[in-house]
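My questions all concern the structure below.
What you see is the complex with one protein chain gone and the rest in place.
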Amino acid sequence: MSYKHLGSRNSGAPGWLFQRITGIVLIVAMVGHYILMHYTPTSGHSFASTFERMQNPLWKVFYLSFVVVGIYHGLNGVWGVVRDFKMKRWLSMTILGAMIILGIAFAVFGFMNVLVF
Amino acid sequence: MQVTFSIQRYDSSKDKKPYRQEFKLDVEPTDRILDCLDRIKWDFEGSLTYRRSCSHGICGSDAININGKNMLACQVLIQDIKKKRIKIDPIPGMPIIKDLVVDTTDFFAKYEVVKPYLIAKNPPPKERFQSVADRALIDEAVNCILCGACTSSCPSMWGNPNYLGPAAMLKAYRFAFDSRDEAPAEHLEAIDTSDGVWRCHTIFNCVEACPKEINLTWHISQLKKKMVEREL
Amino acid sequence: MIHKHDVLIVGAGLAGLRAAVELAGKADVAVLSKVFPTRSHSGAAQGGIAAALGNEEEDHVEWHIFDTVKGSDYLGDQDAIEMMVSEAPEVIIELEHMGVPFSRTKEGKIAQRQFGGHTRPKVGADGKETRVAIQRACYAADRTGHVILHTLYEQCVKHNVHFYSEYYVVSLIVKDGVCRGLVAFDIQTGELHTFHAKAVMFGTGGYGRAWKITSNAYANTGDGVAIAYRAGIPLEDMEFVQFHPTGLWKLGILVTEGARGEGGYLKNKNGERFMKNYAPTVMELAPRDMVTRSITTEILEGRGIDGKDYVHLDLTHVGEATLKERLPEIIGFAKTYVGVDPVKAPIPIQPTAHYSMGGIPTSLFGEVYLDEKGTILTGFYAAGECACISVHGANRLGTNSLLDGVVHGRRTGKQIAKFLQTAEFSELPENADTADRARIDELFASTNFKESYHHIKDTLRDNMMAKAGVYRNEKDLKEMKQIIHELREKYKNVGLRDKSKNFNTELMEVLELGHLLEFSEVVVEGAIARQECRGAHWRTDFEKRDDTNWMKHTFAFRTEKGIELKYKPVTVTKYQPMERKY
Partner (left out) sequence: MNFYQSGWTKVLTTYHRFAGSWAWIFHRISGLALTAYIFMHIIALSNLQKHKIDGGKAFNEEMALFSSPFFLVIEWLLFAFVLYHTLNGIRIVLVDFANGARYHKQLHYAVVTIGVIAFIAMGYVIFSHQVNKTVAMLF
């Protein structure tokens, strides 16, 4: 006898593993970000210092990846929450689609914030 | 000493919704909850219904919810519960047939999904050898009595009843990690789905609920690691 | 509703499931069980399953046969014992291949441990041969029954065996010497179903629930035995009921003999290992009937702990590591139920009703006898604890019960397969379920609750413990007979308070009580008649075993006038009775 709901055959292994890897990456990035922002709280937040920092391509790469990894980790987490509820396939697929569009849109928007310099 | 039992009653053949009934009982601190249920049934309310058989925690019939925690009625003494008021419910997440008796059809259907049997061909004339260390790997997993306390305690299962649940995962582990099994992949494949092992969020409710003190989450995390190795 | 299957197996313990596995794929087989299959009480067996594998030390099938014959107090049929023990190694290997996770030796073979009554010859310094304990019990920690039961169920799942789980069988359909099926009700809906079959097999387990202190499950109410008896089948050797020496005090929960096999001591209130006075060569590893009597004697003579009705099982010297590895369940039980950590303190124990040697008389192949002369009832089979072949005689050796279940389940399965090659469906009598339907309707219709069934049950169990327990005498037994008569009268007025057909466990308990009363009378009747001391049947008004008059099996028949007893001689092949000393 087989169970009526075998679930989708797609393995969740990559998603599960990337969630952990991106999590660790985010921890490192977050610590850096926090030190930077709070070590010199008055000057660190000013436009001048931000402008200066953004002239360095390495910082640009850092923030670009921060945006991508952050959005991925966040939305993948939300997707995990969504899948914890039994729902019709069309509904879960709609939610997934909306999340992907939202993710891409905000990634582009975030990129613009960085690439404007 | 006197203890109040508040028991959820429901007869699926006639009641629309469950209701609660209270019983006051003089008990000894060393009485089992099951003994108390028996006394209520025999002396007060003949229609109180629950499952039981071995009465010492090996058959797995009498998993119930006591004060919000899943446990075996025969394995908990009055003195283990520090309260004078004992709330008794059927284990959650499964349809109720009558009072404390739940429908376990789905639970066992999920168990069957993972191919819960040794897959091995061409047996040798004598026993298959297995080292003490290999046997130790499945030592905890073979203790499972299929009482359902774990699966019923899992928030992932409450949200998504299709989730296979910790008991089925443990069974998959028991065979996938048995050195004698020749097709671990077959057991693993069954749980490597969206309703399978990936719905486990290491909440540890199953570990708290297990009357045989099996650390199910540890076993599930071994399965996840094996799955990642297999996929990538 | 009528269901049709080639074979119906009642009871999903070791015997029933093993037979189902044997028949799966060869016939349309269905298993009925009043509890979900893995809840069967075979799962509570702890210590081990015996076979002369010789994995730990030299062993021979011959030695095992001898031990079983001697352990049975020479009441066991030696042809049956020989057959069972010879098949043992093969059957264990088969179980291992099915996936039973046995504990292992250093070389990776199936591990074995010592158990009561299992011995090997040893020539002492003085040239005399004595017998000392041998490691013969294959085990999986102290959960041997559990792992075998689950493995057999797994095999049934693999082979798509059809289960009717939570169906309670109420009667057999027998007509003109042919068993044609049975009547059962679905506990979940309360509907009565009729099952039509070519062959019916019972593997319904024992009847230990008739005693107050018992290691048996609530379910072990001897239903199969009583149903067969009502269907006109005699019962064999019912007076032989084994009391396990070590049950947890007051609760009767089993503490495996493996605890003594691992080196545990029995101590009285003086801290003395009293078994040296009763069985000097094997001490605590004497057969169960002897140890039980020794403990009971100690208690009766005032040497129980604090003068109470228990003695100590001391495991503190065995060592924490060994205990945790080999007896984890026992540690759990002791901590949960009596608040004792066996690593640090001795466990309070008392004898507990454990195993039913008697039951439905069968041939070596599980065919059920209709009388003491060997007439066979076509289409009906029995195996396991509910059957009496008789391999256990007057006293079963530890670890031989699982062996009995598996060996005879398998052999009966094979026999049924053979029978099915030629068998046809016999016609089902009309209205086969009328009587049962009437009985159940009557219970549902009862308006008053004149007698409480549990009061009758408690009275029965208390008295059986006191009067038909470890030690018996004529006066007590006759009183017991009278009590049962009175209780049977009261039972007629029992009614139901729960009128819902949905999962009515009260109805089930009432029907079970009827079965308890039915066979308890047979137990008492057989015990009154048997004027000797043999194995588990120990009469204080007789001094010893009487081989001249009593080397025979009791057959109890249900007649209009009451119970009629007849006898059948014991089959002796190689081993002549001798004094039973250890």
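Details
Each chain gets a letter, A, B and C, in the order it is written, and its residues are counted from 1.
The definition used in the following text is that a residue touches a chain if its C-beta (ideal position, glycine included) is under 8 Å from a C-beta of that chain, and two chains touch if they have at least 3 such contacts.
If you're wondering where the values come from, they're calculated on a predicted model, not measured in any experiment.
All shown chains touched by the missing chain in the whole complex, by label: A, B. Residue-level contact of subunit A with the missing chain is found at 20, 23-24, 27, 30, 34, 38, 41-42, 45-48, 50-51, 67, 70-71, 74-75, 77-78, 81, 85, 106, 109-110, 112-113, 116-117. In the full complex, subunit B makes contact with the omitted chain through residues 10, 12-13, 15-18, 65, 67-69, 89, 92-97, 103, 153, 155, 158-159, 201-205, 207-208, 215, 217-218, 221, 224-225.
The working rule: only the chains that are shown with their structure count from here on.
Mean C-alpha positions place subunit A and subunit B at a centre distance of 37 Å. A straight line joining the Cα centres of subunit A and subunit C is 64 Å long.
The multi-chain contact residues of subunit A, meaning those touching 2 or more other chains, are 1. Within subunit B, the positions touching two or more other chains are listed as 112. Within the complex formed with subunit A, the subunit B residues making contact are 109-110, 112-113, 155-156, 159-162, 164, 190, 192-199, 201, 224, 227-228, 230-232.
Residue ranges of subunit C in contact with subunit B, taken from their complex: 35-36, 38-41, 43-44, 92-93, 96-99, 101-110, 140-141, 143, 146-147, 150-151, 154-155, 157-158, 188, 217-219, 251, 253-254, 329, 332-333, 336-337, 449, 452, 454, 496-506. Listing the residues of subunit A that touch subunit B in their complex gives 1-17, 80, 83-86.
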